[in-house]
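The structure that follows is given in the form of structure tokens.
Just one protein chain is left out here, and the rest sit where they should.
All chains are identified by letter, namely A, B, C, D and E, in their written order; residue positions are counted from 1 within each chain.
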Amino acid sequence: MKTALFPGSFDPYTKGHESVVRRALSLFDKVIVVVGLNPDKRTLFSAEERRRQIAACHAGDKRVEVCVWDGLTVDLAREKGAGFILRSVRSVADYEYERNMAQVNDVLSHHTVETVLLLAEPGQEALQSSVVRELLSHGQDVSAFVPQAVLPLLVKSDQSK
Amino acid sequence: MKTALFPGSFDPYTKGHESVVRRALSLFDKVIVVVGLNPDKRTLFSAEERRRQIAACHAGDKRVEVCVWDGLTVDLAREKGAGFILRSVRSVADYEYERNMAQVNDVLSHHTVETVLLLAEPGQEALQSSVVRELLSHGQDVSAFVPQAVLPLLVKSDQSK
Amino acid sequence: MKTALFPGSFDPYTKGHESVVRRALSLFDKVIVVVGLNPDKRTLFSAEERRRQIAACHAGDKRVEVCVWDGLTVDLAREKGAGFILRSVRSVADYEYERNMAQVNDVLSHHTVETVLLLAEPGQEALQSSVVRELLSHGQDVSAFVPQAVLPLLVKSDQSK
Amino acid sequence: MKTALFPGSFDPYTKGHESVVRRALSLFDKVIVVVGLNPDKRTLFSAEERRRQIAACHAGDKRVEVCVWDGLTVDLAREKGAGFILRSVRSVADYEYERNMAQVNDVLSHHTVETVLLLAEPGQEALQSSVVRELLSHGQDVSAFVPQAVLPLLVKSDQSK
Amino acid sequence: MKTALFPGSFDPYTKGHESVVRRALSLFDKVIVVVGLNPDKRTLFSAEERRRQIAACHAGDKRVEVCVWDGLTVDLAREKGAGFILRSVRSVADYEYERNMAQVNDVLSHHTVETVLLLAEPGQEALQSSVVRELLSHGQDVSAFVPQAVLPLLVKSDQSK
Partner (left out) sequence: MKTALFPGSFDPYTKGHESVVRRALSLFDKVIVVVGLNPDKRTLFSAEERRRQIAACHAGDKRVEVCVWDGLTVDLAREKGAGFILRSVRSVADYEYERNMAQVNDVLSHHTVETVLLLAEPGQEALQSSVVRELLSHGQDVSAFVPQAVLPLLVKSDQSK
């Protein structure tokens, strides 16, 4: 069984993320979306809220799993038996970041985890969580950027960042 | 069955190319290395010579197939039932080229072929066929850059470019 | 009438910014310099101080307007009847950022606002507000980087960041 | 009157080029599409064929002019009274090329010609003439990439490159 | 005597930094490693801890000096009689940053200080202090990334960031 981890912040989960997972399912038997926990980085949505957004988006598809993780990605890969880290690239800056992370994960996993890159869909390069957060902070409609199933989960009782 | 095309010039086949195929075999059931025929581009080795280099390198591995093709990659994908195009990225320039080709192939295949990118191994970013050709033209040893099985096939009776 | 918004932080306003506005006035009938209000980002100068720097720099030129705005740029464009967003590019990183913002603003404005890019003048690529702030924090002379009219407005009674 | 030169190879003219001209017409009173003549570079279509493609595409719009030019762009700018050079950017590589050309043209024109950059439309970054030529050489349909009015002009009696 | 300043954060000092200093010693008579003091940036190790790491790594080599500095680099260059600023480049993003800093330092030093760039060693592009900090925060072994002499100095009584 070919399993890939898809780690990220997903603050919130966007149509761009959904597209990556959907396309990756033609390649892997299981894709585990990994919500990163970074105590130094303030997020708009809590890890649990983000986990629920992703679960709602892929509800009913047994090949997609979601989990929250605050350790090294390669440690989770070992635990889950995942041989691949899946990442998406939208820009030159993304590419350089991914190259560095792939080199580090290659060393840390003793060459047992391979990084696989998919490209953002044409016209979706700008589809970033930071843009969605900016729009939400101005009370704007984000339905062009966020999967249908995630939209109701963006309403927060306390939306102050 | 998951089949990927790995198109390129392979003039000649390098350790970098071999590394991509080897790693891709953990992801795909079959990798078809596609030697491109470009009548406008002079090559050091003929298409048949390059085909033989690749075949020699992966001899005995039934999961690797080699072929020469002078049409569109997406047409070969349809013919071979391949859902993926495999490419390797070594640099920002590579990345931008691959992004463009992926967009074109996405349109031409009506979204039926997905481009999958692997990264060059750390320290192998400079491992290009053009470097090997340059070294060969100066009669230098290229065993650091070319797979063992390919080395005997680099000797040409007529090596004038 | 062709009106362009020129949004930015302008913390503080530099000769690079002034050059963009001056050159843009050959292209547009009016340029509105928009001081962005970002509650999450600490600035050295208050929005009002920055507004006054820009006004001082372009005093007497009716084609230049300054305003402070804390909403989406496309909303201000609609309000002001501006069909263009003007931005300057100094580097590859700038270019990728502008491409993303242009895509987002294109979607948000329903294709009614066009992003126009001017290049930094040769030799001025490094002329960034962050450099000026760094120099100010060390009590250095910044007259090589800041317009003459802005210099007196950089002296702060309380300059502690 | 604000006049911009839009120089390029246009071998052939694509929907991407048409989009740049159409959007530029909201900015300039006249756009002159300049077909470059480069004796060192083989083209698929002759300068006259390319001129006719562009003319066909913008037929009836008096604000668009087409001409063939084999001199320096800044010399044509002086002759035509054009204060702007219009260029489109699709990639980081494009951006660096444009930055260089803009610096050179700034020196050669004694700072009288300004370069204005528009971005490729989202999803059209890969829409290049070289792709269209490749498709034509394989006898493929290019109607997704070339303006309707240009299509009949792509059929050549002698299509050998 | 040719003296170079090598300014940085060094939080902590890595094998990549050590490699730059070692190679630079074939070029310069003295290399002064300058630990930057930035009151706005939280670091894992104090300036004094970082100074001690670097001193331990190059102990016994009189050509390497270490100091802590909170002013402009060009002011320290004047004070130390250093005509060069030494920097290392690992990526396109690094390169653009260095180009900007070099332009600024060229202006500030009235063209008396030259910036010299060395490249990261092949396979070490990802060897960044931020990666080491991340590994330390998860209690991981970092001996692959940090010089032998520095390892004992990474143990902190109070390691809470």
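Heads up, the rule we're going with is that contacts are C-beta pairs under 8 Å (C-beta built on N, C-alpha and C of every residue); 3 or more make two chains touch, one makes a residue touch a chain.
In this text the structure is predicted, and so the values were computed from the model without any measurement.
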item	value
Touch partners, limited to displayed chains, of the chain removed from view	B, C, D, E
Residue of E:D75, E:E114 or E:E134 touching the missing chain in the full complex	E:E114
Identified contact with the non-displayed chain, of D:S19, D:Q103 or D:Q140	D:Q103
Chain B, residues in touch with the chain not shown (by the definition above)	91-93, 123, 125-126, 128, 131, 134-135, 138, 140, 144, 161
Chain not shown, touching residues in chain E	2, 23, 26-27, 83-84, 89, 92, 95-96, 98-99, 102-103, 106, 114-119, 121-122
Hidden partner chain, residues of chain C it touches	92, 122-123, 125-126
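By definition in this document, only the chains that are shown with their structure count from here on.
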item	value
Matching chain pair for C-D (criterion: over half of the contact pairs shared, by residue number), options C-E, A-E or A-B	A-B
Residues of chain C engaged with two or more neighbouring chains	92-93, 96, 99, 102-103
Chains touching one another, given as label pairs in label order	A-B, A-C, A-D, A-E, B-D, B-E, C-D, C-E
